[in-house]
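Here the complex is missing a single protein chain, while all its other protein chains stay put.
Labels A, B and C are assigned to the chains in the order they are written; within every chain, residues are numbered from 1.
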Amino acid sequence: MQSITLVEAARRAALQEMRRDPSVWVLGEDVARGGLFGQYRGFLEEFGDQRVVSTPISESVIMGAGLGAALVGTRPIIEMRIFDFVMCAMDELVNQIAKVRYMFGGQAKPAVVIRMPHGIWRNSAAQHSQMLESWFTHIPGLVVAVPSSPADTAGLLVTAIRSDDPVLFFDPKNLFPLTGPVAEVIEPIPFGQARRLREGGDLTLVTWSAIVPQVEEAAALLAARGIAADVLDLRTLWPWDEAAVAASLRRTGRLLVVHEAVTTGGFGAEVVARMVELLGPGGLKAVGRLGQPRVPVPFAPPLEDALKVDTAKIVAAAEALMRR
Amino acid sequence: MQSITLVEAARRAALQEMRRDPSVWVLGEDVARGGLFGQYRGFLEEFGDQRVVSTPISESVIMGAGLGAALVGTRPIIEMRIFDFVMCAMDELVNQIAKVRYMFGGQAKPAVVIRMPHGIWRNSAAQHSQMLESWFTHIPGLVVAVPSSPADTAGLLVTAIRSDDPVLFFDPKNLFPLTGPVAEVIEPIPFGQARRLREGGDLTLVTWSAIVPQVEEAAALLAARGIAADVLDLRTLWPWDEAAVAASLRRTGRLLVVHEAVTTGGFGAEVVARMVELLGPGGLKAVGRLGQPRVPVPFAPPLEDALKVDTAKIVAAAEALMRR
Amino acid sequence: MTRIGDNRARLLALYTTMCRIRAFEETALAAHKAGEIPGPLHVSIGQEAVAAGICGNLRRDDRITSNHRGHGHALAKGAGVAGMMEELFGRAGGHCRGKGGSMHIADFSVGMLGANGVVAGGIPIAVGAAQGLKLMGSDAIVACFFGDGAINRGPFLEGLNWAALYRLPVLFVCEDNGVAAFTATASVTAGPGVAARAEALGVPTVSVDGNDAAAVDEAAARLVAEVRAGTGPRLLHATTYRITGHTSTDPAAWRDPAAVEAARAAEPILRLRARLLSEGVAGSTLDIIQGDALAEMAAARSSALAAPWPDPAVAWEDVQDIGAVAGEA
Partner (left out) sequence: MTRIGDNRARLLALYTTMCRIRAFEETALAAHKAGEIPGPLHVSIGQEAVAAGICGNLRRDDRITSNHRGHGHALAKGAGVAGMMEELFGRAGGHCRGKGGSMHIADFSVGMLGANGVVAGGIPIAVGAAQGLKLMGSDAIVACFFGDGAINRGPFLEGLNWAALYRLPVLFVCEDNGVAAFTATASVTAGPGVAARAEALGVPTVSVDGNDAAAVDEAAARLVAEVRAGTGPRLLHATTYRITGHTSTDPAAWRDPAAVEAARAAEPILRLRARLLSEGVAGSTLDIIQGDALAEMAAARSSALAAPWPDPAVAWEDVQDIGAVAGEA
């Protein structure tokens, strides 16, 4: 298997699916020039400007047109450029895409993939570094994918494109350069299945998206200090692999959820709440969450560093949890 | 003290503050005609069309203009008509209002109140019945108020208008006709203080907004069955009264959070997670959440009824929790 | 087109559609008043000529998108009456299985892609549908209905620019009844109006008296042909008058009664009736059409009232495939 970057893995997955199914197409700003990150490099040349549509800066219609095109039977990939700009298209996403199938009693098939590179991004400040994936777990009708590796990005993107549901696909933009093995023919990865990154019996680390490499690093450091973490990358937040987390917790009794997003109202709250409901408080020894404090992402490096989750903070949080 | 409707209480609070402070003004669709619900009846006549501004259907600018006007020193009340339409103004709310103060290092004072009548509303279906208050607890910079009684609505609205922070004010639209006592001179109610609706030692019921009357009803039914619930109306979700909930839980050990919103990703998850973190799993006997299932709000009465939280479901959930 | 010979037939077809829309909505209003229909109800009484005139020129495989006031559009596009009435009543046999109600009526089987509870919400969807149709090589087109209130929302600009840019087969239809909810649109709309805005966005525009069914029909025939020929989008600006209030429970008391009276006299069904009479159609023929329409809708009302409610289990269906939650109380 070839080792390629995450962004190249994403490119190949979309390429494969557009070759496979002529009803798949992509729309968004600058996509005909290959996209902001090169995710669509070469697509215009291969598929032409009817299937690779560079759009005006019109987020409402980028999103809404994707929906309309799905309603007549095509399968658009809606490229949002950077997550933060989806705020300019929330009616189309939340009031329309998420609800049409239900409101219309099953007549509508909003088979769109909405790609939104997200996460803290090297000193890009508050308007270019948001992580609001938890919002969309709260919206019926939506599927939420948050991959962290090249192979997962590729496999989950294939699943997303083939799915009849609207899938919010959070590309981890800070990990675009990350390399890893990806198969020649990309097989779909089912949604709702966590990936175990490390096995251990002392505590369960649940995580996803761009922070995953640092959680792995932290787990290695913890292992060196005699703490064996069971590390699960959820990969998708709706549906999410409750069973895997519960099974791990039945062994470890200790849960630490780590995400880049703000802790308050983040999906870590849902993971914790659900596990306590499922296993009962008596089934657990200690629980904790580690995320960004409830503060916007600042620009200056020392400020960004002060707030953002990193390996050292993960290690410290895990050790604190072990002491409880 | 006079007993008045919730919507009249809200009207009087805004009226009092607009009389008190000439920099307060209101903008939104149809506000010069008194607003969709009569919240601004008589305002045009008293304050004129510079301070009571009926706007085009331009949600982006209704929101963004409110911000701009705050940046030069006025204090706008931004009326969104119905919560769902805030989806048309999310960039202005989340990328701008919530972040300007921080991004600009404290130079900006986004002293706006954003009023958004929300909640399930007598067979209005998916696009007019959303409850996404939990989203905004996840956004640094925002304050979130979710009153449930005439007096709280009035007092919290006064606080909101006087606050220099942007306050999201969720009017419980289904409770607009609810009556209750409201003082002649409306005193501000501090944010972050829960209101105890009933005292009890068996379980803690935490709730807010439009479902509160049914939680009270359920608590009365439970009392008749020998279960004494300690009922807390949080009134604001950011900040929220962790201390009051924790104190109650230290006595009861049992927590049931009840909200109208979808359970998954709802603020109930945060309440549960925070309490487990604070008190430790060992400090709790049982926890549960009751909310709307992860399904859009349907139109037909039997469908709406099947999904929405009601008194019977609250009683059943509380009883189940007592058995655990 | 062989329009001359069958002009009377066309006008009669328009008349029939308009009478059916009127009858449907008056029946619905009565049913709402009687408590048979829950939730909000927005009727288009006085605006029927626009829906009838546009949709009469569309093929079944053409699509439409609509707004919150969409009964007429749906009916004119061929949506089944029983399914529409049951949807209003929240019954199992509604087009949306009772999940949508008046504000979300859709009937994909006849190309009706949905009413919309968000002003201007249908515009992005319409242009996307047109783009999809074009991509698939279809020559079907999309008609996009919205009110004069929608032209102050951003998606109007974004959608028209988009349609013009990609030369998409969209016929935009602005039903200009002069009001948005309780506000006169002129009082919140700057500049010369919708036609100038559309032209500035590259969308050729025609204005028409929207209460003159024949005029709407004629304009629509021309514009639909142009759009279908692939020459890009067009906008039809149809002026009309909403005789009733914003919602079924709004008495619209703030309106000038004289203006309402004048509007009642100038309303499109009366006008078309006069025209048909002048062209020699017998009054009794027209009465029969009207009577049939009323009877049809009365029957639909009784059927809807007798129709079964949706099973509560239905509430859990059609959310999504992956990650759907199982029904549990």
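Everything below uses one rule, namely that a residue touches a chain if its C-beta (ideal position, glycine included) is under 8 Å from a C-beta of that chain, and two chains touch if they have at least 3 such contacts.
Note that the structure is predicted; figures quoted are calculated from it, not measured.
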(message) Need the list of shown chains touched by the one chain that isn't shown.
(response) A, B, C
(message) Which candidate, C:Ser66, C:Asn152 or C:Asn177, sits in contact with the chain we can't see?
(response) C:Asn152
(request) From the listed residues A:Glu29, A:Asp152 or A:Asp165, report the one that touches the chain absent from this view. (result) A:Glu29
(request) Determine and list the chain C residues touching the chain excluded from the picture. (result) 152-158, 160-162, 164-165, 188-192, 196-197, 199-203
(message) Residue by residue, what part of chain B touches the chain that was omitted?
(response) 23, 25, 50-51, 53, 55-56, 58, 60-61, 63-74, 76, 91-92, 95-96, 100-108, 140-143, 163-166, 191-192, 238-239
(message) Could you pull out which residues of chain A are in touch with the chain that's been left out?
(response) 29-30, 33, 36, 54-60, 84-85, 87-88, 122-128, 293-296, 298-307, 313, 316
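Following the convention adopted for this analysis, only the chains that are shown with their structure count from here on.
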(request) Please name the chain that ends up farthest from chain A once chain centres are defined by their CA atoms averaged. (result) C
(message) On a C-alpha centroid basis, what's the spacing between chain B and chain C, in Å?
(response) 36
(request) Just give me the whole-number Å value for how far the CA centre of chain A lies from that of chain C. (result) 40
(request) Compute the distance, rounded to whole Å, between the mean C-alpha positions of chain A and chain B. (result) 30
(message) Can you pull out the residues of chain B that are in contact with at least two other chains?
(response) 84-85, 87-88, 125-127, 294-296, 298
(request) For chain C, write out the residues touching at least two other chains, lowest number first. (result) 94, 96, 98-100, 104, 116-118, 154, 319
